[in-house]
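One protein chain is absent from this view; the other protein chains keep their places.
In this document, chain identifiers A and B correspond to the written order of the chains, with residue numbering beginning at 1 in each.
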Amino acid sequence: MTAPISVEITVNGTVRRAFVEPRTTLVDFLRDHLALTGTHVGCEHGICGACSVLLDGAPVRACCLFAAQVDGMSVTTVEGLAPARGELSKLQDAFLESHALQCGYCTPGMLIACTDLLARNPQPSEEEIRDAIGGNLCRCTGYQQIVDAVKLASGQEEAAHG
Amino acid sequence: MKAAPFTFHRAESLDHALDLLARHGGDCKPIAGGQSLVPMMAMRLARPSVLVDINRLDALKARHDAPDHVTLGAITRQRDMEADVALRRSVPLIAEALRWVGHVQTRNRGTIGGSLVHADPSAELPLAAAVLDATLVLRSQNGGERRVPASEFFVAPMFTAANEAECLTAVEWPVWAGAGVSCAFEEVAIRHGDFAMASAACQIQLDPDGTCRRATIGLGGVAGTPLAFPDLAQRLIGRRITATLAQEAAEEAAARSEPGTDMHADAGYRRHLAVVLLRRALLRAASAATPALAA
Partner (left out) sequence: MAEFRYIGKRRRAVEHRRFVRGQGRYAADIQLPGLLHVAIVASPHASARILSVNADAALALPGVHAIITGDEMNRELEPMLPGVDAPAVTRFPLARGVVRYAGEWVVAVVAETRAFAEDAAELVEVEYEQTQHVVDPEAALLPEAPLVHPAHGSNIIWNRKFTWGPVEEDFAAAEHTLSYRVRWARSSTVPIETFVATCAWNDATEILDVWASIQMPKFPDQLARALRLAGNAVRVHYDVDVGGSYGVKRGLKHTVLVGWLARRLGRPVRFLEDRLENMRGGDMQGPDRIFEVAMAFGRDGVVRSMKMRAVDDVGAYSGRAPLQLGKPVGAIVGPYIINSVVYDAVSVMTNKTPQEAVRGFGQSPTNYAIETGMDKVARFLGMDRVEMRRRNLIPADRFPYLIPSGTSYDSGDYATVLDKALAAAGHDELLRQRDALRAEGKLAGIGVSTCLEPSGGNSSFEPLFNPKNTTTTWMDSCLVRVDLNGAVTAVMGTSTSGQAHETLVSTVVGEVLRREPDTIRVIHADSLNALPSNSPVGSRMAIMLGGAAAGAAKRIRAKMLAIAAHQFQAPEGALEWEDGDAVMRGDPSRQIAWSRLVEIAHREFHNLPEGMEPGLQEKFVWEVPTGGMIPTADGRVQMYPCHSFECHIVLASVDAETGKVALHRYVVGHDCGVMISPDVVHGMTYGGVAHGLGAALMEKFAFSPEGQLVSGSFMDYLLPSAQEVPSITIVDHCTPSPLTEFGQKGSGEAGYLGGPAAIASAINDALAPAGASIDALPMTPAAIWRALREATPAAPAREAAE
């Protein structure tokens, strides 16, 4: 054990300060210190993407960086994607409409990856969508309805086929 | 999978980082992107007792364009290189290699320097550095700065010529001037974004008539380090890169490889892939350099 160090991280728009062990990863910080359990842990070695969050607006794997490294930076988690309490982002709404999830475990990471994609590329092709979620493993959906949801959210598909 | 304990320092300056490295030696690791280091620490395969975060050091982000080379600061993010149109023109092999590297999330954090010092023999950026014989700029508190060519930098799997007190500060990538330059990067992995079972890269410059004026070739994933073959590349000079010539060069290169075996690919398959991929890379590059001459 080593002495805790202080970190100050803006999470979903709110400044959060805490003392953490240096070895605390960002995802453990979010889950264990802030009780933001929407971000999930799947592999802790940078493959599955379940822990994806936006760091200063760009998606990263929160298992592959330490909270201490993020001091002074801004993090957006799935809990921060909706424009306001009680509302959903267009993408979240499209995930519901297109049945883009089942067990929901990879979903927060998928939403993060796709939120970033649509911010960069409002009209992505199917190939670009698959590339953007290539680092997010899902065992339920076969990805099809996730692709549909992103198309729907980007106005490229009137309604999902289900 | 929680890392062993360590103390954490946020480097305020390069000197600060170098001082920590000098004081703690092998127990101390610089961390930038951490895309390989953090998982290795989580598995406790790496267990530095001191971690120096160099992410805030602007000195390591500097970018210089010279006529014959581009210098990229060691913590330049892979994602930034990918999006860099000028770099795509001056050192196109970097973008070619990055097409195969990880995923958006890893490239957002991963740095050029991190990939090189991690020295995975199957990784893409080390192969690109080896093929172009990039120069790695290392600094330490006591030794000052030294410049190591890629051909000497990669020593063994996950092992480089950098000593424990040294920090990679920048990488100089040669720029090939003139017309007719093209490159290609080929690999086979079972999944996109994974480390390759084998990879091949080349950069060539062709005269308008298709004669090769300049060439460099290399292989990844088939030895303890990425391999470049300057002597074999030399033999391409003055000739047209035909399928036969590409095959010959690829076979000779592959013959010098020492591939290992794992659950996904045995040595024989890797060596075979090396031939196929290097031939394809050469032909693709040749075809791109001289579309009119391509068969």
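The rule we apply is simple: a contact is a pair of C-beta atoms (placed from the backbone, for glycine too) under 8 Å apart; a residue touches a chain by one contact, two chains touch by 3 or more.
All of these numbers come straight from a predicted model, not from anything done at the bench.
The residue from B:Ile204, B:Leu273 or B:Ala289 that touches the chain not shown here is B:Leu273.
Contacts to the hidden chain, counted on subunit A, fall at residues 1, 21, 23, 31, 35-45, 47-48, 50, 77-79, 82, 88, 92, 95-97, 99, 101-108, 111, 126, 129-131, 133-147, 161-162. Panel shows subunit B; residues 1-5, 43-44, 188, 190-195, 197, 262-266, 269, 272-273, 276-277 of it touch the chain omitted from the view.
The rule is short, and it goes like this: only the chains that are shown with their structure count from here on.
Of all residues in subunit A, only 1-3, 5, 21-23, 25, 28, 44-46, 49, 52, 55, 58-61, 63-66, 68-69, 71, 113, 116-117, 131-132, 134-136 touch subunit B in the complex they form. Note for the complex: subunit B touches subunit A at residues 1-8, 10, 31, 34-35, 38-39, 41-43, 51, 53, 55, 79, 102-106, 108-109, 192-193.
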